[in-house]
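I'd like to ask you about the structure that follows.
Removed from the display is one protein chain of the complex; every other protein chain stays in position.
And then chain A:
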Amino acid sequence: MTLRFDIPEENFADILVKAFTNRSFLAGFVITALVAAVAIVSFFWTPFDVTKLIIADKTQAPSPAHWFGTDHFGRDILSMIMVGARNSIAVALVAVGIGMGIGVPLGAFAAARGGIADEAVMRLNDLVFAFPALLSAIMITAIFGPGALNAIIAIGIFNIPVFARVARAGALAIWPRDFILAARAAGKGKTLITLEHVLPNIVTLLLVQGTIQFALGILAEAGLSYVGLGTQPPMPSWGRMLFDAQTRMVAAPWMAIFPGMAIVVTVLGLNLLGDGIADILDPRSRRQR
């Protein structure tokens, strides 16, 4: 309903057409959908059981039986990557959820109130932001113990200031606009205006930031698992697979190549998707085309 004031008339069909003619969106969408599909399939089926170690089959090169080879415990790397995708996506998704769920209301609140409230919220954000994210995540998992849940919380906490800043900056640009003035003249409160007029206008920004943070979340999870603080065995994780591979780089390069590619492809896909969304929904980029 409220959208009609804010975004120039554009129906869903138009957006779809744009989406399917935008190359980076298409590529990003296909790659991300593929990764998601692989993750979903892994719930029902993997070529081999990833928790079963068959030492006799250790470090086998890629073959028709094991497309991506086996690791140092004889596990099928393809199966591990499939299950690893599930972990990466779950961790990144929840972490982005935490960041958005807390960061966006904070940012919007700061923008709406201004003054001391704004200062207080944003300086607090700066405090969190001042710590390098991965280092802080290591700190949190070192204190509360390693594990996927703590990794999610750690990555999530450091998404909060990112979303708070984006939401605040976006909202501040919206507040002086005429339609907000109209809404205020109509007697709407700040909360209502934020919900009905401000947020819908910064959704694009948040979506784009979301895909970037999602990709960073996947990298962070891999990083934490690599240093042994993320997903714990026997659950496979891309980061752990890389860690296990590094002492065997010469003898069994496939142990490093495939999980490495999985990370690169997923992050690339998400970044393309983010670019695509920005292109399609951002009015400014529309003008440039």
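What we mean here is this: a residue touches a chain if its C-beta (ideal position, glycine included) is under 8 Å from a C-beta of that chain, and two chains touch if they have at least 3 such contacts; residues count from 1.
We adopt the following convention: contacts and distances are computed from a predicted model.
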Q. The complex has one chain missing from view, so what does its UniProt entry call it, picking from "Glycine/D-amino acid oxidase", "Pyridoxal 5'-phosphate synthase subunit PdxS", "ABC transporter substrate-binding protein" or "XANTHINE DEHYDROGENASE (SUBUNIT B) OXIDOREDUCTASE PROTEIN"?
A. "ABC transporter substrate-binding protein"
**Q.** Chain not shown: contacting residue from A:Leu34, A:Leu53 or A:Leu124
**A.** A:Leu53
**Q.** Contact footprint on chain A, counting only the chain that is left out
**A.** 51-53, 55-56, 58, 72-73, 145-146, 228, 232-234, 246-248, 250-251
